[in-house]
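Here the complex is missing one protein chain, while the rest keep their positions.
Read from first to last, the chains carry the letters A and B; within each, the first residue is number 1.
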Amino acid sequence: MDEQAPAVELKAITKTFPGVVANDDVNLTVVPGEIHAVVGENGAGKSTLMKILYGMIRPDGGTISVKGREVHFRSPKDAIASGIGMVHQHFMLATNLTVLENVVLGSEPTHGGVLDFDAARERIRDLSKTYGVPLDPDRLVEDLAVGERQRVEILKVLYRGARILILDEPTAVLVPQEVEELFRNLEDLKDRGVTIIFISHKLDEVLEIADSITVIRAGNTVATVKPQGVTARQLAELMVGSELPTPETRESTVTDEVMLSVRQMGVRVGERWTLQDVTFDIRRGEIVGIAGVEGNGQRELVDAIMGMRPPQQGSIHLGGEDITLWSSRRRREAGIGYVPEDRHLRGLLLPSPLWENAMLGKQTMPPFSSGPWIDRRGAHQRTVEVIREYHVATPGPDTPALALSGGNQQKLIVGREMIAEPKVLIAAQPTRGIDVGAQAAVWEHIRGARAAGLALLLISADLEELIGLSDTLYVILRGALVAKLDPATVTPEELGSYMTGAREAASR
Amino acid sequence: MSWAAVDTAQVEGEKGRRLEARRILYLLGLVMLMLSAVRWFTDASDLTSSGTYSAALRLGVPILLAGLGGLYAERTGVVNIGLEGMMILGTWFGAWGGVEFGAWWGVVLGILGGAMGGLVHAVATVSFGVNQIVSGVAVNILAAGVTRFLSVIAFTGHGGGATQSPQVTSNLPNLTVPVLAGGKPFGWQSPDLLGWFERQHWFLVSDIAALFRGFMAELSILTVITLLLVPATYFFLWRTRLGLRMRSAGENPVAAESLGVPVYTMKYLGVVISGALAGLAGAFLVLEAAGIYREGQTGGRGFIGLAAMIFGNWRPTGVAAAAGLFGYADALNLRSAQAVHALLLFVAIALLGLAVWYLIRGRISAGVLAGAIGVLVFVWYAVTEDVPRQFIFITPYVATLLVLAVASQRLRPPAADGLPYRRGQQTS
Partner (left out) sequence: MNIRIKVALLWLLVPVSAIVMALGVSSLVLIIIGENPLSAFRSMVSYGTQPNSLASMVNRAVPLYVAGLAVAIGFKMNLFNIGVEGQYRLAALLSAAAGAAVSLPAPLHIAFIMLVAMAVGASWAGIAGVLRVKRGVHEVVSTIMLNFIATGLGAYLLANYLRKPRLPNELIIQTRRIPPSGALPNLAVVGGEDLRSFLVIAIAVGIAVYVLIWRTRFGYDLRATGINPEAARASGVDPNRMIVRTMLISGAIAGLIGMSDLLGFFHAYTLDFPTGLGFDGIAVALVGLNHPAGIAIAALLFGWVDRAAQILDLEGIPKEVIIITKGVIILSVVVAYEVVRRIVQAQQIKAAAEATRRLEAKKEAVAA
């Protein structure tokens, strides 16, 4: 084994899924003991690449070498045996168990079947001290903050002997102080010879922490650079491939008539205020965008507006009427539409035919029902319309929803909401999982509806979507609206720093 | 987070646990005091006699076993509504084994019978993904049918019938603690100190003596085994590798699978153990309590066991306490109508006390409700001489409902309890 050999070397990795090339001749070389960032947009191929490196997927072509030796991983177990550990974006922790129990699960130290708690505790404390990851082994994971839980995940992989860590979007759910702590931990780990691969799309962080950066775009390696020699703007251009999207100049369709008004909304879950003092208006013909890292109160905001979670404070008005105490159904009937963030969880009845799915949310209104009865004919007709106008690829309105691809399912949902000509549409990640062509078509529909007077609340992680569609752009952080920006003039650094709390807005 | 903060956190955690244990002891003391007072006032000595406590223990054992069984299954994430059916299998095989081969064989066969029922439930829910409640209901129906059929084959014409077995004599050993409770070590009749204290009918002292004596006299070996199962379950599930893996299957099976834990195997283990414990409960019912198999003798104890598990917050000691409570209600039921009537007074006082507690805390509506019901119960006590037989019969079931209604809110079941799990599924 060559000491100077790269810790990890991926050469000419190719992977295709039906219909899409995820990785096309990708190369990645990671020097031992460095922090190497892999950046790219959603869908650029980073996650596929990392899954290959972690043994979760087998590549169609190319080689993987660890510490100079070529390896073939059949499962994550092989990767772990080679010293690679993955810290997933969505933590895999049992919250009712202690830190110790979560860390040792599956590799428990025992005295003939009985857990050797002392040995486990000692080893965990050792690891904690050695790698600078302070944690109390006997605390319940439930009582830990998000940043601490991430440390448990890191400890999990260190416990199994990992010397190469892959972190998948580690700062996605952290607040600024936790990000700082994480970076300090990573530096400590680096000092002890651990190699770190850091996947992210947050360019400012990447520039701060990484020793070298590989940019991936559309399945290819575009460049490998050193942070000293590049600016965030240049990195962004490498990632996106061209200039950042500029919203097209057009005539503003925003009117003066306020359709939805949210005032001092506050939602408390247990002791924590997940939403605080949120106030904004949406006018006829206006799209209000809300940008923010996932988990900062967007879900609670949507739930409160849709009537699924009553707010502890504040009020909501629809076109002048106070709807704060209205039921979910009443709000729907009054003309609020909803494109949910998780279509499988909230948007569809998967085993049911499309026409029954087209009714979801509107089952008490024509054309789907008249009186207490369901109007099957009306439902079928409406479904056929949606299929036609929104290009949902399906044999017909009787096909079960589970038989459609994710993108077509999403198109159906967007279509059924928009075709009902709602007064206000709440759209959370409306184009998630749709291919680029369909995405553009949906955006066209949205723009058309806006011109016809729709008021739309857009919550999205797609910056292109937010900047391209919004008339007004807010940033949400820890449950509060911290900035009100003009999409036409905002810069990515500005937007990113508000989203991560680096800069507080002086005004709204 | 600094290291100093880490150490204080651990100390605080321990302090919290000690506080809770002390709280429970205080509560227990208060209850004893009240019971003692009511006994003294109403002269219903059965309310706190060692005979009643003994009976409570004996009647609580099947519920405790069922509750522990439910706990094993739910700790691995599988809801087991079929406990009743598995207990029925335990009664039948316990009786048949007892008649054919002897009491100990009855116990073994009862356990195996229940375990078989558990296996069926496990195969249906874990391997085939059948809805857990549906599968449990199906197991109950199947068990009732199978035992009826087997009774016709094995018992008719042999001293029994389609719905009952011949008499089963049980020669399982009984234990009685010497000196304190009049046990007979090596044939020497020792003094019965606690019994003497009990017979003085002194306020509180006699009642506490009776409580201890109830736990020391005429204990079936099966009872002792069952009581030992409580700390054993704690040790197994919280202190061994296998136990941790089983619990992980019920908390986050996806995470466990990703770490190499065979989740399906863990669930199978939990459900089969659950069936085995229910089978033991059935065997106990036949061999220790009734001396005979009778159709329907489980009387819903499988479900009451589930209620005990819920009330016990899915922890072994909690289940034991809840089972004791239900056993006590059952025991009063059987021993003395006067005691049941006196219990009304106890319940009334308890409710009024609760009402005061709520009102002090500012929870007006809860306080008023508790107070109103307390007054009603007191009136019922004052106006009647006794409680009708049919109402005595339903006491444990009403108690279960009340317990669930009060307790269901602030509990902590295993995080993935009742959720279907298919191998290879991803978190969203």
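In this section, a contact is a pair of C-beta atoms (placed from the backbone, for glycine too) under 8 Å apart; a residue touches a chain by one contact, two chains touch by 3 or more.
Just so it is clear, the structure is predicted and the values come from calculations on it, not from any experiment.
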Selected residue (touches chain absent from view) among B:G29, B:P185, B:P231 or B:P388: B:P388
Residue, one of A:S65, A:S212 or A:S328, that touches the chain absent here: A:S328
Given A:L165, A:I216 or A:M306, the one touching the chain that is not displayed: A:M306
Touch with the omitted chain, as defined above, among A:A7, A:L155, A:L348 or A:V386: A:L348
Positions on chain B contacted by the hidden chain, ascending: 81, 120, 124, 128-131, 133-135, 137-139, 141-142, 144-146, 148-149, 151-153, 162, 299-300, 303, 306-307, 310, 388, 390-391, 393-394, 397-398, 400-401, 404-406, 408-409
For chain A, residues in touch with the removed chain: 306, 308, 327-333, 338, 340, 345-352, 356, 359-364, 369, 372-374, 393-395, 399-400, 402-404
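The rule is simple: only the chains that are shown with their structure count from here on.
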Chain centre separation (chain A, chain B; CA means) in Å: 46
Sites on chain A touched by chain B in the complex: 76-77, 90, 92-97, 101-102, 104-108, 110, 113-115, 117, 134-136, 138-139, 148, 156, 342, 344-345
Sites on chain B touched by chain A in the complex: 1-3, 6-7, 9-10, 13, 239-242, 244-245, 247-248, 251-252, 254-256, 258-261, 412, 414-415, 427-428
